[in-house]
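One structure is given below, encoded as structure tokens.
Removed: one protein chain of the complex. Kept in place: all other protein chains.
Now for chain A:
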Amino acid sequence: MEKQTEPSGVYEVFVQRDHLDPMMHVGSLLAPTNELALQLARENFTRREQILQIWVVPRTHIYSAEEDDFHAREMDRSYREVSGYTENGRLWRMFKEKEITLEEIVRYVEQKKQSKHDLHREESHES
């Protein structure tokens, strides 16, 4: 990485708490060099919590959209969202079944040990 030479440049700080988490922006700080920025980031942001990784990025290296309408939603996008399909629950009930959610599938697949009942028919089904 190139050495930052201007006195006290602004650095944006990112931390990763767990291998399954993305890098998260936590704040910024002033520092004269990359190395000092890293030291300061550790002291300022991670005094207590256990973290895996810190990134410090000179603010001048961050490029972001300037126009306000860059993120504008020009039309209704419910067709690509779960919230656009809320009628599924009602429709399944017409067939005496219930809707299924992704979270439910993930929990079901990840569960370490299954009871007899789970394997046959998911637990919540008959409730």
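By definition in this document, contacts are C-beta pairs under 8 Å (C-beta built on N, C-alpha and C of every residue); 3 or more make two chains touch, one makes a residue touch a chain; residues count from 1.
The working rule: contacts and distances are computed from a predicted model.
This figure omits one chain of the complex; the name its UniProt record holds, of "sn-glycerol-3-phosphate transport system permease protein UgpE", "ABC transporter domain-containing protein", "Short-chain dehydrogenase" or "Ring-1,2-phenylacetyl-CoA epoxidase subunit PaaA", is "Ring-1,2-phenylacetyl-CoA epoxidase subunit PaaA". Even with one chain removed from view, chain A keeps its contact list with that chain: residues 19-22, 77, 79-82, 84-85, 87-88, 91-92, 94-97, 99-103, 105-106, 108-110, 116, 118-122, 125.
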